[in-house]
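Attaching a single structure in structure tokens format; questions to follow.
Just one protein chain is left out here, and the rest sit where they should.
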Amino acid sequence: MTKSVRNFQLIDNKSIKKDFYVLELSSGQPLPEILPGQFVQVRVDDSKETFLRRPFSVHDVDYTRNSLKLLIQIAGKGTSSLSEKKPGDLLSLVGPLGNSFSLPENDDRTLLVGGGCGVAPLLYLAKYLKSHKREFDILMGFRNRDRIIEHEEYRALSNVYLTTEDGSEGEIGFVTQHSLLRKEKYSRIYCCGPDAMMKAVGKFANENQIHCEVSLENLMGCGFGVCLCCIVKTVDGNVCSCTEGPVFNIKRLIW
Amino acid sequence: MTKSVRNFQLIDNKSIKKDFYVLELSSGQPLPEILPGQFVQVRVDDSKETFLRRPFSVHDVDYTRNSLKLLIQIAGKGTSSLSEKKPGDLLSLVGPLGNSFSLPENDDRTLLVGGGCGVAPLLYLAKYLKSHKREFDILMGFRNRDRIIEHEEYRALSNVYLTTEDGSEGEIGFVTQHSLLRKEKYSRIYCCGPDAMMKAVGKFANENQIHCEVSLENLMGCGFGVCLCCIVKTVDGNVCSCTEGPVFNIKRLIW
Amino acid sequence: MVNLEVNIGKTTFKNPVLTASGTFGNGSEFDDFFDVSRLGGILLKGTTLEPREGNPYPRMAETPSGMLNSVGLQNKGIDYFEKNIYPKVSLYKTNVIVNINGNYIEEYVELASRVNKLDNIAGIELNISCPNVKMGGMAFGTNAASAREVTKAVRAAYNKTLIVKLSPNVTSIVDFARIAEEEGADSISLINTLLGMAVDIRTLRPSLSTITGGLSGPAVKPIALRMVWQAAKAVRIPVIGIGGIMNSDDAIEFIAAGASAVQVGTASFIDPMASVRILEGIEEYLTTKGFNDIKDLIGYINRK
Partner (left out) sequence: MVNLEVNIGKTTFKNPVLTASGTFGNGSEFDDFFDVSRLGGILLKGTTLEPREGNPYPRMAETPSGMLNSVGLQNKGIDYFEKNIYPKVSLYKTNVIVNINGNYIEEYVELASRVNKLDNIAGIELNISCPNVKMGGMAFGTNAASAREVTKAVRAAYNKTLIVKLSPNVTSIVDFARIAEEEGADSISLINTLLGMAVDIRTLRPSLSTITGGLSGPAVKPIALRMVWQAAKAVRIPVIGIGGIMNSDDAIEFIAAGASAVQVGTASFIDPMASVRILEGIEEYLTTKGFNDIKDLIGYINRK
């Protein structure tokens, strides 16, 4: 997990849905160990308007090919520019950064909850859990059928449950309204998605005394703990989301 | 000659020699009339370090295809970035800008003198003179054989004489030392090249009472006469090189 | 239809987009690109009593997201202005404002009286902030007593709209904003350029003949915006925001921070149509956001 600054070569850029791209990047050298929930800071070289790097969760890792994947949703200048990258282009990455999701106990009933672009770190987490022989379910929420991303990838790893706000696929409503949560007794939830989703899931977990970890997306200046810009209010005071997070046990957060 | 801001599409980018590129750009709409010696201001979009546009002489024009050519020598950040442009890329140009070389009288004995990247405006000038049925010779100076650019294109238009500093092709020395200048009695010289060359040619022209026009390459902020940054010291005081130039009669310049 | 009209001093501007002095020539340089009369107003290149040659070449250097200039108020003087420029700019159907500069207070006053006689000039922008001249200029704009004196004197000599253009090279912009207001200025405009410098490491010489010059462009926007916000809270006269405005988003930031109008400067060098594109962008933004009147956006961030 030694951090480094490295050039990666883009080997594939797939548009998986309007505004969503999966970039596969490969390094000439072996990758360090990367844990699920960690992120990288990507430099956007060819945009006049981006000065700082942009943080993205590691979406998937292939150690045999020295490659990793990022799932990128267009949000502004930097992400647009990245979405236009072509195979062969070089991208400078700093990483791996941040902490990671914890490994569940063997007897934990685990649920992964994701929404929108927040599904990014969950794919690698799911693979990681699977390789560590942990069982888990996956619950994903989207605005509507057209916004659903990558659930096939997840189905290959475990049971996938869906909600859409308009009911166009899966159950209608938000993830916290899914019948699964009333049927199953989970002891551990990992969540990444829009703030509102994470708060709702956190509230549900709290009420039901479920261990819950969320992955936050704070604005970041550096990504490795020196600018103190990415702080999160916790019971221990302001802490850096890039070093003590991005994954936080909700018990620690003051929301 | 109405000036405008327009997107051109790159249709060809040919590396003609180390550090020299010919970019061919085409516009969806008909081109305005462009005179030889005029230039365009090119925006370099994908470089963090270029803020201002970069000026380049019009190297050639093809009204039937609505296209023009630029001859670009890598000098720094902007020119490097432009040299990497690929067919299909869009470039924003402001132009046509500046004045132009004058049309010689019918009985003028005209010589075009160029060196290094300074040959850029001379190709279009030569074609223009030819289409106006003026006769002229061309004298080009380079550091050595490897630096010679495009003399074949010029040979198709008229006699081309060469000098190289090391004598590896043509006569040895600087353009002003070429035997041609002792043999022929020119009444008009157009020159574009490094400062030292233009000054030497200007001196020669002055001494021999030859009408001489040079094309200057001052730093430019805007290119159309509003920033007053591109000034040249003349007998009439400081004037803008982008509007009253880039072509100046050497009699006007205070060198 | 959104109402874009703003009033500054005795002048009504049909929209809040003006051009910054020294970056828009005398307007006619833009005639090929768009109809200059569409703008709320244009500010002409800085004018002095006598013609000036300005500083020697090189006068410009590119910097990260900006540029340095040390033009030094090159212009042909007020006589030439009256004879040759005034008749032309009088034809524009927009407010024309003259940016005046002097070495001494007397020069400012004489210029103001001369401009006072020109019917088609809507106002004066009193430039006490040019960093590129040895005398006058920024010396007035960074010294409270001189700023007061020159404003008072010019106010006495001029009865149309008087805008004082402030220098950002000061510890407290608020002090200068207040002085301008107290001495009867109708408006303040800010910022002029920040004093900067560049070195050419190939030659190991300064990039500008004058060593230091004025920094403009997006690099200065955060500083300009902060000063506009501070000044707008400190005075009741309208504030005109300037500094690194490249697009309508930038202009909206200034207006939301308290500017009643904006001036587009360096942006016009890179895109000669920047000012009119900014105008269009503001209108679109207001429509999308459901504002009926630009006035509702002015100083929006200060409301609770």
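We just call them A, B and C in the order they show up, numbering each chain from 1.
Simple rule for what comes next: a residue touches a chain if its C-beta (ideal position, glycine included) is under 8 Å from a C-beta of that chain, and two chains touch if they have at least 3 such contacts.
Computed from a predicted model, the values in this text were never measured in an experiment.
The chain not shown here is in contact, across the full complex, with A, C. Considering A:43, A:127 or A:252, the position touching the chain not shown turns out to be A:43 (whole complex).
Residue-wise, the contact with the chain that is not shown comes from C:212, picked out of C:28, C:103, C:146 or C:212.
Of C:142, C:161 or C:192, it is C:142 that touches the chain left out of the display. For the chain left out of this panel, the touching residue among A:34, A:112 or A:222 is A:222.
Within the entire complex, the positions of chain A that touch the omitted partner chain are 2-5, 43, 48-53, 94, 218-233, 237-238.
In the full complex, the hidden chain is touched by chain C at residues 63-66, 68, 142, 169-171, 194-199, 201, 204-206, 211-212, 215, 217-223, 225-226, 229, 244, 249, 252-253, 256-257, 285, 300-301.
Methods note: only the chains that are shown with their structure count from here on.
The chain with its Cα centre farthest from the Cα centre of chain B is A.
If each chain is reduced to the centroid of its CA atoms, chain A and chain B end up 54 Å from each other. If you average the CA atoms of chain A and of chain C, the two centres end up 47 Å from each other. Among all residues of chain C, those that touch two or more other chains are 65. Residue positions 48, 51 of chain B are each in touch with at least two other chains.
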